[in-house]
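Would you mind keeping the following structure in view while I ask a few things?
Some chains omitted; the rest stay in position.
Note that the chains are named A and B in the order they appear, and that numbering of residues resets to 1 at the start of each chain.
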Amino acid sequence: MIRSIFYLAPDGKVPQEISKDDIGSLLATGKGLLWVDIEDATNEDAQFLTDIFHFHPLAAADCVSKNIHPPKIDHFENYLFIIVHGINYNIESDVVETTELGVFLGKNYVVTSHDVPLRSVVSTLERVHKNGQPMRRGADMFAHDIIDALVDNIMPTIDELDEKFSNIECEVVEHPRKETLNSILQLKRSILALNRVMSPQRGIVNNLARGDYSLIGKKAQIYYSNIYDHLVRIETLTQGLRDLADSALATYLSSVSNRMNEVMKVLTIFASIFIPLTFIAGIYGMNFANMPELHWQYGYFIVWGIIILVGASLVFFFKRRKWL
Amino acid sequence: MIRSIFYLAPDGKVPQEISKDDIGSLLATGKGLLWVDIEDATNEDAQFLTDIFHFHPLAAADCVSKNIHPPKIDHFENYLFIIVHGINYNIESDVVETTELGVFLGKNYVVTSHDVPLRSVVSTLERVHKNGQPMRRGADMFAHDIIDALVDNIMPTIDELDEKFSNIECEVVEHPRKETLNSILQLKRSILALNRVMSPQRGIVNNLARGDYSLIGKKAQIYYSNIYDHLVRIETLTQGLRDLADSALATYLSSVSNRMNEVMKVLTIFASIFIPLTFIAGIYGMNFANMPELHWQYGYFIVWGIIILVGASLVFFFKRRKWL
C-alpha cells in the first residue's frame, strides 16, 4: 500500500505531495527527486513498480513477499535495489527481531518498501513534511538519511540488552532461578540473531561506501562510510554482549553446582554427626542381662559425656574443613 | 531409466513427447529445446548419454553411482554438468537427508538425472505437460526453473524443523525425558547435514549467477541470483536453528542437574530433620539403671516438647534457605 509520494522539483525548495498518476511524467523528465514510500506491499503495488518504474519483477516480488530476505544489493542497469535490516519495534517479544527495508535508488527517485511501520521512515517523513531539507541533497544522500536513521535506531536495542545483562548478572550471582537460564539463553539468541544480520549488512554498506556504484556520488560515499563505522561499532558491542552472555552462562551453571555442594554439605554434617551418636545410644538400648555399664552409678552421665565429646570433635572436624 | 523426453520445436508452442531414437537428429539441428529426464540411472543410460550427447564418461558415471556427490559444477567444452541437492522426501527418517539432482545444461538441451523421484521435477513435468510454458524461455531458464523448484522445496523441511524445536523447547523446560536429548541431537544433526550441503551449493549458484559461464544468459543470471538469495535465506535460518539447538541442549543439561538438586534437597531435608530426632529418642531408649529423667512425672512430655522444638527449628532453618 503506497503511504506517501513526495516530489521535489529541480528548482523547488519544498517537496510536494503528488498523486500516483503524476509519477510517470515526472520520472520521464529525469529531474528533481521523487520519493515513494510503500508499507506492507501488495501484488498491486509490485505491478505498479514494474509498470511505472520498470523495476525487475524479482525485486518487486521481494517487496511483496513476507519471507525474510537477508541484506543485499542487487545492481540493475540504472537503479540499485538495497535490502537493509533494522530492529522491529512493532512486536512484543523477549527475543529481538529485525525487519527489512527495501530501497530502490535511482538517479532521481528513491522508493522505500517495508512490511511494518519503521521509526526511521516516520522521522524522515516528518522532516520532509516540515521543510523538505532531507530531499534537497540528491537521491543518494536521501537514501543515506533513511538508512542512517535505521541503523541509529539499532543502538537503543543494544543499550536495552546491555541493561538486561546487568540485571541478570546480579541475579545470577545472588539468587539464580530456573528462569534466569532462560533469560540468558534468550538474550544470547537475540545477540546472535542481531549479529547474523549486521555482519552482511556491514559488507553491503561497505560496498556502497567504496564507490562500487556510480549512483552513489563521491560526497555521499563519505557519509555511507560513516554508516559503516556505526555498524562496526554495533558489531563490536554485540561481540562484547556475547562474551557477557557466555560468562553469565558459566556463572549460572557454576552457581547451580555450588548450591548442590551446599546442600550436600548440610546433609553430610547432620548425618555424620548424629548417626554415630545414635549408634552409641543404640548400644545402651540393648537388653542384655549382663551389661555392667548399665548398673554403674554414673553410667548414663558418662555416656552423655562421650556423646558430647564425639559430637564436639565431629563439629571441630567439619570446622577445620571449613564446611561450617 | 529414462522417464520422459520432451522436445519443443524452435517455432513450436507446445513441447512434444518424442522417442529415444529421434534425439540424435534433433540435437544435430542445434535448435529448439530438448529435455530428457532420467531416474535411477543405469549403466545403459550412462552409455546412452555418452553415445548420443557425447557427455564425458565420468559425468555419466556420476549419474549412475549411488554414492553421495557434493554439489559441484563441471565445466565441459559445450555443456555444464551441475550437481545440486534437495531434500529427500522419499525416506521415513527423523534425520533430514538430501538427494542429488544432476543437470546437464547444453545450448539446446537439458538432461536431468536423479536417484529418487523429486517433487520439483514432477511439478515441472506437469507444467510442461499442461502448456509447455517452462520450456519456452531457453535452456538456461528451464534449468533455472527446475533448480529453483528444488531449492524452494527445502523451505517446508526447515519449517518442520522449526516446529519440532518449538515442541522440544516446551518439553525441555516442563518435563525433560531421556528421549528429549535424543531429539535435540537428531535435530542438530539434521541442521548440520543441511548446512554442509547448502554452503557449497550457495557457492555454485553464485558462480552461475555471476556470469562465469557463457551458457547462462544475462537475463537468466538475475534469476539464478534470486536462487542464490533463497540459499542465503536458508543458511540464515539454519544458523538460527543451530542456535536454538544449542540453547535447547544447554537447557536440557541444566534441567537435569536442577532435578538432581531437587532430589538432593528432599533427601537432605528428611534426613537432617529426622536423624537428630531419632537420636533424642535413642537416648531415652537406653537402659541405664540410673537415668533420673525417666522417672520425672512429665519427662516423656518434656522430650516431646524438645523433639517438636528441634524439628520446628530445623524446618525454619530450611525455610530460610528457601529449600522448602
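One rule holds for everything that comes next: a residue touches a chain if its C-beta (ideal position, glycine included) is under 8 Å from a C-beta of that chain, and two chains touch if they have at least 3 such contacts.
Predicted model, so just to flag it, every value in this text is computed and none were measured.
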item	value
Identical protein chains across the whole complex (2 displayed)	5
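The definition used in the following text is that only the chains that are shown with their structure count from here on.
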item	value
Superposing rotation of chain A relative to chain B, computed on C-alpha atoms, to nearest 5°	70
Complex contact set, residues of chain A against chain B	56, 58, 62, 67-70, 72, 74, 175, 178, 181-182, 185, 188-189, 192-193, 196-197, 200, 249, 252-253, 256-257, 259-260, 263-264, 266-267, 270-271, 274-275, 277-278, 281-282, 284-287, 291, 293-300, 303, 307
Sites on chain B touched by chain A in the complex	173, 222-223, 225-226, 229, 232-233, 236-237, 239-240, 243-244, 247, 250-251, 254-255, 257-258, 260-261, 264-265, 267-268, 271-272, 275-276, 278-279, 282-283, 285-291, 322-323
